[in-house]
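Here the complex is missing a single protein chain, while all its other protein chains stay put.
Chain nomenclature is as follows: A, B and C, assigned in order of appearance, with residue numbering initiated at 1 for each chain independently.
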């Protein structure tokens, strides 16, 4: 599926881990429809372990029993997703999300349930069984639910066709597939098989690959098999992870665009880790959150909100609904880092992008530990005249200038439109 | 268990793979008792998959059903080992082997059966279950029977105590433990736990670790937890594998002795791969077999015959019953490679060892592609007088000489006692 | 010195190696002034060994005697550059080149002449001597003329100040400094010292660093100390070197612009290697030459002609004077590779850049061994309307199209302006 802008949405992982429930999903969808939809936010994604009845937190239960249909396919746990009762799966929930004008997504793990393999259950549309298609030495390093599927085995294609047929029937718009991104080149065959089944299932779905870090030398394959792929391991609210993202984005920037997006991962803003305590909030400062939104937007990463949205404060809401920043996400082209330089003892980073609607975007980041105040000549981004410059967070404008005048606190950022 | 000489015996793998049966074991034990025992051969070892009813060849059946007792412990498949009927396990077979004046060994895999984990069966002497002690991301790369056991979990020690108690009860003398040698450092904790349970089980058993290549930097750990450990992946009847062994033996030679033996693996001589065809015979030339026996003996590797012994021809029998070569296996001390050198276009390798009963052993190998004829000065091994020299394969002797006169065909060897 | 476009010129290396003479330089300058200047070509650069009286070919004479003034500074060999007689150095030649409306450049080696060190000659403007400033273990790997200068030694700055003062006095506009690009991080201190002396010498000079491959992780340092730096070892007329350049350009593309240019090296076109035979011509096919010019231009590498220009044929001249291709060199911004993909068995590479005067550039390369004919959707470069497209080599135009229709021979290229 070709998408013109980076996907924007919400995912249950940062706030509920393996334990999200239907009522939470509905409440967040309703909030999004009311408060965020008009800014472009549209995907509502149920993350990992929705077929596990006993999931409680972000931790996984080893070798736990999962809900499965008679064809080795995982289905939602009815105790957590009541509307799935009677074999209806995620159909009713998807329908509700669609009724709000939004799109619905689910998480899946590469492979076939181990319980299907050990019970040797059948594959729909095939004479083969789960045991016959499992790849003998392919397991996930951090979760015990699945075996990999061996793409060379007969029955493997039938299995992948059968699960995507089910998801299409449910009305799924977005698949986050896990254990299949940094796992190359070992699991390359399974990725290709899976993406072909998905593309031919009869319904357009975004494909998101996880976990990172993706392999730079496999960039062409990610582009051809998916819409977005993770460039880091799980991203959380720690400065060193955010700092580290500059280098990752630098390397991946030329692979962004035309329906394929290197993915800097979810935005751990607002009320996260709610499965541990409803009091939990992001550890990022607001300046760090602006840095994150600025970098993700000029780099054009997909944006997935990690918060329990119904608990948004005004500041967080403003962070995610700045039309100029989100405009940069949509219209930036050919983004890349320009330099990374010590200025007055602070590490300063300059990015540039072309605005497809006219003008040039620039972003300046202060990765240092103290405020900086400086003027960056526009000649550094090969603009040799004078221009009108608007800072996108503050709205402040300058006319007839040949520099970017910045005053940025530690770990903060400014973003500019230059016309 | 401290053993004074490298273990010598027979193992079913090279001839029957995963599919050996009780009658074959008995026939080979009888042959050994009659023809080989007097030369020091004593262990009769049943290799992998003895709990699998349907095993046919060297190939493994993915996710196959295994015979297991109510405490998650594997037991022999009765169809293949009839005397195990009625819960007697390997007791009767061990008893028979003992009655022949020999010792009995079995193969095990590190870990706990996956079928036990997925059925969540109990652990003897513990409130814990198989599911609770399995290590979530620890599987064998080439066999789907087991999960690793997590040494940090309660119940893990009880499980290992319970299996070695069973083997002690059966009368087992030798444990070949697989998937636990080259798997360090990841599975180091499980190796330590396993070796402690085994040492405290109340019966002396040799511990043999597999598969190789072992890690040289873990030499001290192998010495402390086992009697022998594999220095290569499976060794078969191919010259390049034999050629390669010189370098492995060179590196491991200083770790040999006092009850711990780097293991160059089984001897693929005579009638091997019998599960595929009874016509199959080793691809090694007789010179290559002499090279193998000479290197294994001066290096003091354990010796495990890979053949169906009842089909021995005279030449093969002579290879394995040369008392002078086997004397070198027992009495060599401080063995090491002296040099590796080009002589007249052939690569020649010289080893030396002290004879604990007096004199010095030397072995000369022709790793080149043509016959060599040369005289190696005894000063190369720091012998500065004249000596009596006997070549151990031919029995030929020289008096008052200060050289080793050798005439060795391609891939062949000569072995000397110098007094 | 800040330059707005990649430098364009001629350098004597590809055609005359270490042995160019004044009359050759003058003849080529005259040719350039008459035939190329109007297209933007302006630098005339004398390459290595101009101080060596006996240089004959591309080979270096070990430990040869060089012409040097009383202050340890190399000066032109009068037998090869007669106008330098009487201590006038390159002043008269530079003056002549300037009189033609062109600019004059010379090659230097990092460091101080070994003959100065061993004779312990003085440094101008300093009490120190050559011996005192030489870095003891710093030599060039392929030329014996110099020792490195130790930036921590007193007198080191005086030496570099003294040589650039001399070059400024001569009227030099361009310095190609050798043995100082891939030599980082070892010689980083000397690079910084040298670039500071040069920048403060009172005359604007382009600084070009050689040889490559430059170190990607030192990109910021190259930008800050030079105008251009080599991203390969010497580039010659061989397809594998050209093929290899795609990956180099992909990695370096984001470091291009605003007065600093990753340098893909000279253009080995036309009559090269004239020191060996006046009959020698480039081994590149014309399609390969178009690929080279297209890649260098969209990537915005500096362009340095390697040929004896007076021997140009019409085809070669046309290659170097296509105003649309040279326009792309000047106006491309934010260039980057888009994809590299197998199409009908051929490896096809797509590049894109923004035109600072409006529209978008694209280049399609056929790195395969057979002709390809295909249509590349403009959506691949995120253009979602229909456009007018002009192929820059043929001048052929298409209106209202949403693809790039290409028919490209093996090793060939097409370049497009899309508006």
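Note that contacts are C-beta pairs under 8 Å (C-beta built on N, C-alpha and C of every residue); 3 or more make two chains touch, one makes a residue touch a chain.
Predicted model, so just to flag it, every value in this text is computed and none were measured.
Residue B:257 is the one among B:53, B:125, B:189 or B:257 that touches the chain not shown.
Only one residue from C:19, C:45 or C:117 touches the chain missing from this view: C:117. Although one chain is not drawn, its touching partners on chain B can still be listed: residues 2, 4, 220, 223, 250, 253-254, 257-259, 333-334, 336-341, 352-354, 356, 379-382, 384. In the full complex, the hidden chain is touched by chain C at residues 62-63, 114-115, 117-118, 120, 131, 134, 136-137, 139-144.
The rule we apply is simple: only the chains that are shown with their structure count from here on.
Under the stated contact rule, the graph of chain-to-chain touches is a line, running from one end chain to the other without closing. One simple way to say how far apart two chains are is to compare their mean CA positions; for chain B and chain C this gives 64 Å. We define each chain's centre as the mean of its Cα atoms; on that basis chain A and chain B are separated by 52 Å.
Looking at chain A, one finds that none of its residues touch two or more other chains.
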